[in-house]
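Every protein chain but one is kept in place in this view of the complex.
Here is chain A:
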Amino acid sequence: MSCRARPWRHAWLVAIACCSALLGSCTQAPDNHELTFWTIGREGEAIVKLLPAFERAHPDVHVRVQQLPLTAAHQKLLTAFAGDSTPDLSQLGNTWLPELAALHALEPLQARVGRSRVIQPRDYFASIWATNVIDGTLYGVPWYVDTRLLFYRRDLLKAAGFDAPPRTWAQWRQQLAAMSDPAHHHYGILLPTNEYEQLMSLALQQDEPLLRDGGRYGNFESAGFKRALTFYVDTFRLQQAPAITNVEAGNPWTEFGRGVYAFYLSGPWNIGEFRSRLPASQQDDWATAPLPGPDGAGIGVAGGSSLVIFRRSQHKEAAWQLIEYLSQPAVQQQFYDLLGDMPPRRSSWAGGALRDDPKARAFREQLEHVRPTPAVPEWERIANEMQLVAAEAIAGRLTIDQAAAEMDRRADTILAKRRWVLDHGGHTEEPAR
């Protein structure tokens, strides 16, 4: 008996030795003067051009930039948190901020902002700043902003007798009808059925919030949301938008140039895309306009990315210096020139290429009136489910009332754990470890 059991004991010893060796290699101390900075998407390419000036001013700090692809970033951030390997600072989309704040992964920044001579909260667009405040605590400093609005073909509208882009839904509907000719594959607008931002933008224009009771339940059966959903679904039912996903839409820029779509509801990065993808002769044919609302234009979603410092960082002071550097209006203008990412500070808009850019003016107008999405960690998932149900309504499988009820049902299921955590005095307030 004993001689049989022994090799097993050896096996476990070997296994334990292997495990501790693996763990040991994970907890190596990083280089003392190296700052790890994670960027998401294209920002990483531009940021390396801005860093030499920072490193000249702070010779003791070396910044190591790691670019995460957008599709993998969310996973990577959560895995890094679970595995104790978060960077010093990171770019973070403001819909992900509540999630990482709930994990206590982020360093509160209010005290540093209060001392800062560079970062003036009142200079920032108010709603954008507000997306970084979770339950009264500031966790991020806005880096660039994003809001969805209308790109439109000025020449096509003019040819149809419209001198100005729509300001209200009624005008928009009228123009969409005039621009649509489904028999010849011409549509008023492209609204990919697997992107939730468009419906969400329309929904945020309403007075009712998207979630109720402090983010405990969905509020999709409100009159306001149903109004937005009706307008959205009607656009497809009237064949003013094709019911296709962005996978099938393929190259919307070329199609927009060909006049397949007269409107395109999208974000600031497309200014650069249209400038580079459409021929010079067409550059005067397109323009941007604030998003039409039920009664007036200019209300949209407060999106964008912030800069955050991780709680476990060993170099918080150096990370904060980098955030201050990137928040200077002159640097933000440079950043816009490199990439087209729009700055969150009004003073950054007052100079440089942005001040006189006619294509950016609509964004500047809308940024004063943007509204934040619900600051609950589950929001991204709820928005995804909202869009899946909306796609069912577009396909005619659900009526507006059925779809709204289904969205509420799914949202309430997703929020069940949050309700439990909130109601049982859950452990979200104090730091976890």
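In this text, contacts are C-beta pairs under 8 Å (C-beta built on N, C-alpha and C of every residue); 3 or more make two chains touch, one makes a residue touch a chain; residues count from 1.
FYI, contacts and distances are computed from a predicted model.
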Exercise. Hey, which one's the missing chain according to UniProt: "Sulfite reductase", "histidine kinase", "succinate dehydrogenase" or "Sugar ABC transporter permease"?
Worked result: "Sugar ABC transporter permease"
For this session: Write down which of A:Glu248, A:Glu317 or A:Asp337 is the residue touching the left-out chain.
Result: A:Glu248
Exercise. Any idea which of A:Ala53, A:Ala177, A:Ala353 or A:Val421 touches the chain not displayed?
Worked result: A:Val421
Exercise. If you put the missing chain back, which residues of chain A would it touch?
Worked result: 3-4, 7, 10-11, 14-15, 18-19, 74-75, 78, 81-82, 99, 102-104, 185, 193-194, 243-245, 247-248, 250, 377, 381, 388, 391-392, 395, 397, 417-418, 420-421, 426-428, 432
